[in-house]
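Removed from the display is one protein chain of the complex; every other protein chain stays in position.
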Amino acid sequence: MADYKLVGKNFTPPDMVAKVTGAAKYSEDFRAEGMLHAKLLLSPMPHGRVRNIDTSAALKMKGVVAIITPDDVPQFPPPVDPILYREPNFAGAPILAVAAESEEIAAAAIEAIKVDIEQLKHVVDPLDSLFPGGINAFTGGNVANVRLPLQTIKWTAKDFQGFDQGKMPMGKPAEQWAYGDLEAGFKKAKVIIERSFLTAGTSHHSMEPRSAMAYWQNGKVYLHGSLQSQSFAVPNVARLCGVKPQDVVFIAEFCGGGFGSKGNPYPVMAIPAHLSKKANGRPVMMRISREEEYLVGSGRAGFQGWAKIGFAENGRITAMDIFVVQDNGPNMGFWDFRNCGHTAQLLYQPEAMRWRGTAVLTNTPPRGPQRGPGENQTSMAFEPLIDEGARQLGIDRLAVRRINAPDNDGFEGHDAKGKLTSAFLKDALAKGGELFKWEEKKQLSGKRNGSKVIGVGIGTAFHAGGSNGFDGIVRILPDGKLYIHSGAGNLGTYSYAATSRVAAEVLGYDWNNVVIVRGRTDRHLPWMIGQFGSNTAYTASRANYVAAVDAKNKLLEIASKQLGGAPGDYDLKNEKVVHKTDASKSMSFADAAKKAIELGGKFSGKELPADINPLTKASATALAGSGLVGVAKDKLPKRGLVPALVAGFCMIELDTETGEFEIKDYLGVADCGTVLHPLGLQTQMHGGAMMGFGLATTERIVYDHALGLPANVQFDQSKPPTYLDMPTSFHWSAAEKPDRDNPVGVKGVGEPIEGAAAAALLNAISDALGGHYFHRTPVVRDMIVNALAKRPQSYRALQANTM
Amino acid sequence: MSDDCRTSQQYCDAHQHDDHQSGIGGPLAEIVRAKASRRTFIKGVIASGATLGATGYLFRTGEAQARTVGTVERLVSLKVNGQVRRVDVLPHETLANTLRYKLGLTGTKLSCDRGECGACTVMVGDTAIYSCTTLTHSVADKEITTVEGVAKNGQLHAVQKAFIEEIGPQCGFCTPGQVMSAVALLKANPHPTIEEARRAMSGNLCRCGSYEQYLAGVMRAAKGG
Partner (left out) sequence: MMIKDVIPGFELYKPKTVADAVALLDQHKKDAWKLAGGNDSLSWFKDRIKRPKVVVDLSGIAEMKGVKQTADGIEIGALTTLSEIENNPVVKKSYRLLADAAGKVASPQIRNNGTIGGNVSQDARCWYYRSGLPCYRAGGNTCFADTPEGQNREHALFDANRCVAVSQSDMAPTMIALDAKMVVRSAKGERVVAAEEYFIGPRIDITHMTQLQPEDLLVAIRIPKGWAGARFYFEKVTDRRSWDFPLVNVAAALKTDAGGVVQEARVAVGGVSCTPRRITVAEEAVKGKKVDQELAQLAGQTSTRGARPLNYNHFKIPLMANLVMRSVRDAKA
C-alpha cells in the first residue's frame, strides 16, 4: 500500500470536540439516581497489622449505607496488591471503605470508625532492608516481583564494604544473566567507566485521579473507571469484582492520563463495585483525591545500582557489567530492574555483558510501570556514563552513540541472539545531529554570558514498541459506512483513531464515512492488548489491517458471486467493488453489506475463525447478521522484538549564581517507523519530553525514614513541569524508515521519548558544569547549587527516598 | 415534610409567612394553600437534602444559623453561563463542587482540589480563578463562566477551534481549564506575544505535557483562528 491516503496524514480525531467543550465524561463526571459517595479509610502508619475494626459508631450514623472491610472483597496471594489491606504496608493503604449519602457523611463516618492496628517495623530504603538484620517491609519477605516469588534476601557485611565511600553494595542478586566473555571484553577496553548510581522513584500523578463509579443491574456490574485500556481490561475487572467476564460492562470512553499506572485494572477501582453490591446495587461514586492518587495510584520504581562499561578506542562498548537493586514499593511492583539490562543491551549492543538484579520491598507507595519502566531510569543513569567515556576517550558524544546504536542487524535477549524487526537509531542520531546543528552547538559548550553558562547534551532511550496476535473487527453496514470496532483505550494518544485509519486505508474508505466504535465493552469490541508499553500503533494497526483485509476479501467474493467471474477480477474503488476491466460490473459497499446479511455464514459473521479470542468471539457473535463482518486474528510475521528508539538533543543556559537553568533548545528524533499520524506523534514528542525534564530534575518520592510518611504528595511538592519550564525552542523529527514487520511500517514510540529528553537534559547540565556528573536523579536545584559552590551534597550516597 | 416551615429545624430565609396561615376560605384559599405547599415543598426538599432530579448532595444539611450581620442566605441565584440558576449552597461548599454536583456542569474538573493545577479554572467576571479554592458564597453575586458556556449558539470559540486544529488536548482532563485560561487571556489581551500567552497559561498544569500545542492553539486563536 504505497501512496497512502490516510496513513501519515493529519486528521481530527473524533473525540476532540468533547474534550474542548467539557462534554467528555470521565469517571467522576457520571451521575445516577440515588448515587452514594464513598470514602476510604487510609492507614496512618507505614506498616501494621489490623487487629480489629469497630464500625458500630459509623453504622449508626444517619446516611451511612454500606461499609466494606478486607473480609468483603476477594483476597489475592501476596505480594499481589490487595483491594483492602489486612497488613497495610505503606502509609495510606486503604483498610476499609464507607458508602454514604454524601461525602461529608462518609468522611465523618471514617473518623468514627475505630481501627486497631498493631504497628510493625518499617523500612524505606531497599539497601537498609538487604543489610544484615534489616527490616522486611512485609511479614512474608523483602524481595518480590512479577514471576519472582516473595522471599527474604539478606546480604553480608562483606557485601556492604565501602558503603561509606559511596560504593554500591552488591550481594547475592535475585536474578542474573550474561553472554560473551566479560573479562576479555574489559581487557581490550581502552577506557573503563565504573560508577554507582541512584534514580529516584516518582509518582505517576495522572491529571485524572482514579475515581470510579459502579452499580449492579440484573447480575452485571457496570463500572465507570479510569483506564488506559479497553477490552484488555475485562478479565481483570471481572477478577477484581468477583464475577465472570461476561458479567462486566466496563465504561472508559476517556482516561485522564495513566502513564502506565492505569494500563491494567487496579484493585482500588473495584471498591465502588463491592460497596454497591453491599448497598443492593445502588450506584456508588468513589472520588479519589490527589493525595489518594499519589498513595494508591502507583509510582515508578527507584534504582540503586552500579555499572562498569568498557570502551574501545573508537568508543565501541566491549563489555558492560550491571548490578541493580529496585525499590519495589510494598507489593508486586513491575519488572523495571529486568528492563534495565534489556535497555542497556539494546541501546549499546555491548559485545559482552552481565546483568544482575534484585527487587526489594519498601513501605512506600506501591510501584507499577511508569512510562518506560526501567528503560527510562536506565537512560538517565547510563547516558551520563557514555558521556564520561567519550570525554575520557576524547571522542565526540554523538559519534560514540552512533557507533554503538543498534541497526536492523541488532540483537536482543539474554543470549544476544534475538532479532529486531527494525532499528534506525543511527539514522535518528544522524538526522538529529544535523537538524540540531550538533557540530556548531557543541562549540558553545562552556560559553559564558554574564553569570550564565551553556551546556549541551544528547540522550537516547528505548522501549519495546509493539506486540502481535490480537484481533480486529470491522463491519460494513447497509448504510454503506465502515464501523471499526476498536478494543483500544483512549488515554490521550489518539492511537485508537490513528490505527483505525489503517483499516479504512485498506478498504479505500473516505474517512468521513468511517465510524469508530469504542469506549464501552458492551459495544462488542475485539480482544486488543492494553494501551501500555508503546505498543498500540504497531499492534492495533496490524489487527485492524487483518480485519480489513478479511472484509476486503469478502467484498471481492460477494461481488464475484453477484456479478460473475472470480474475486481476483475485482478491485475496491470509492467504496464500490468494481470489475478491473468491465466498468459496468460494480457493486456499492452498501449493497455488498446487504448481500452479506443475505448470504450469512462467514460473510455476516455467523461463522467465525476458530483462532480468535473468546472475547472477540462473543463480540462478533453479538454483531453477526448486522452487515458484512471482517474479523481476524493478527498472524502476520514478526521476526523479533519491535524497538521504539528516540534520540534527544538539548541545549541549556545555566545561571552559575542560582543553579537555575533554561532549556534553550530541545530536539527529539524518533525511530518509530512510518509516521502514522504526524500531529499525534507531535503531541507525544513534546509531551513526553516535558515529562522527561521533570523526571530528570524536579520529581521524586521522598519519605521521612523515621516516620515512614511521604513528604511530597501534592503537586506543589511533587513538582511536575509547568508552562514556564518549557524549552524556548522545541522541535521534533522522525527517522521515517518503515519497520519491516508491520503492514504500514509503523512502530509505537510513547515511552522512550521521555527517557531521551531526561538523559539529554542531564547531560546538558553536566556539560554546563564542566563535566560534573551527579549519578543521582533528579538533579534538583540544591544539587546544582552545591556543585557550583564546590560543597558536598546533603544526601548520603545511594540513600533512597530522601531529599 | 412539615407544611409549616416555622416548625422545621431548617433555617428559613425571609419570606411571607402569611400564606401559611389557615383560615382563609374560598377559591383564594386554594390558591394560597397551593402556593404555600409548593413553597414548603421546595424548602422541605432543601431541608431534607433529597434529590432534585440530579443526584445526592455532597454535604449533609447544616444547622440553623443565628441571625447576625453578614450571615449568608443558603439559597442563591447563581449567574452561570448567562443563565440564572437557583441553588442551595452550603456555607462550606466550593464553587467547583456546586458546578459539578448541583448544576450538572461537569466540564470543570477536580484534579488536585488544592489550587495547584488549574483543571478547575473558571471565569468569574473576566477573571480566571481556581473554582476549587473559592467558596461559592464568595462569588454568589458574580457572573460565572465555565467551559460549557464558552461556545455560543453552537459555534465553538476560537480557542476551542484552535485547540482542535493544533491537537492541544491529549488525555483531555486539563483541557477545560486550559480553555478557560486562554479565553480569559484573549478577552484581556487579544494579541498577546508568545511570552505573554505562556505566562497567562502558566497556572494550568498538563501532565501529558501538551504545553507547546496549547500555546500554538492560543496563538492561532489570537490571530483570528
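Order of writing sets the labels: A and B. Residues in every chain begin at 1.
Note that a contact is a pair of C-beta atoms (placed from the backbone, for glycine too) under 8 Å apart; a residue touches a chain by one contact, two chains touch by 3 or more.
These figures come from a predicted structure and were not determined experimentally.
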| item | value |
| --- | --- |
| Among B:81, B:108, B:121 or B:213, the residue in touch with the chain that has been omitted | B:121 |
| Of A:570, A:715 or A:773, the one touching the omitted chain in the full complex | A:715 |
| Subunit A residues that touch the omitted chain in the full complex | 39-44, 91-92, 103-104, 106-108, 110-111, 289, 291-292, 657-660, 698, 702-707, 709, 711-713, 715-717, 719, 721-725, 780-783, 785-786, 788-789, 791, 794-795, 802-803 |
| Absent chain, residues of subunit B that touch it | 58-60, 62, 65, 68-72, 90-92, 94, 113-116, 118, 121, 124, 127-130, 132-135, 137-138, 181, 199-203 |
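What we mean here is this: only the chains that are shown with their structure count from here on.
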| item | value |
| --- | --- |
| Whole-Å gap separating subunit A and subunit B, where each centre is the average of the chain's CA atoms | 36 |
| Subunit A residues touching subunit B - in the complex, by the definition given at the top | 12-13, 15-26, 28-29, 31-37, 63, 101-105, 205-209, 254-259, 287, 289-290, 491-494, 679-680, 682-683, 686-691, 714-716, 720-724, 726, 730 |
| Interface residues, subunit B side, partner subunit A - complex | 49, 51, 54-60, 100, 104-114, 116-117, 119, 146-148, 150-151, 156, 159-160, 163-176, 179, 198-199, 201-202, 204-213, 215 |
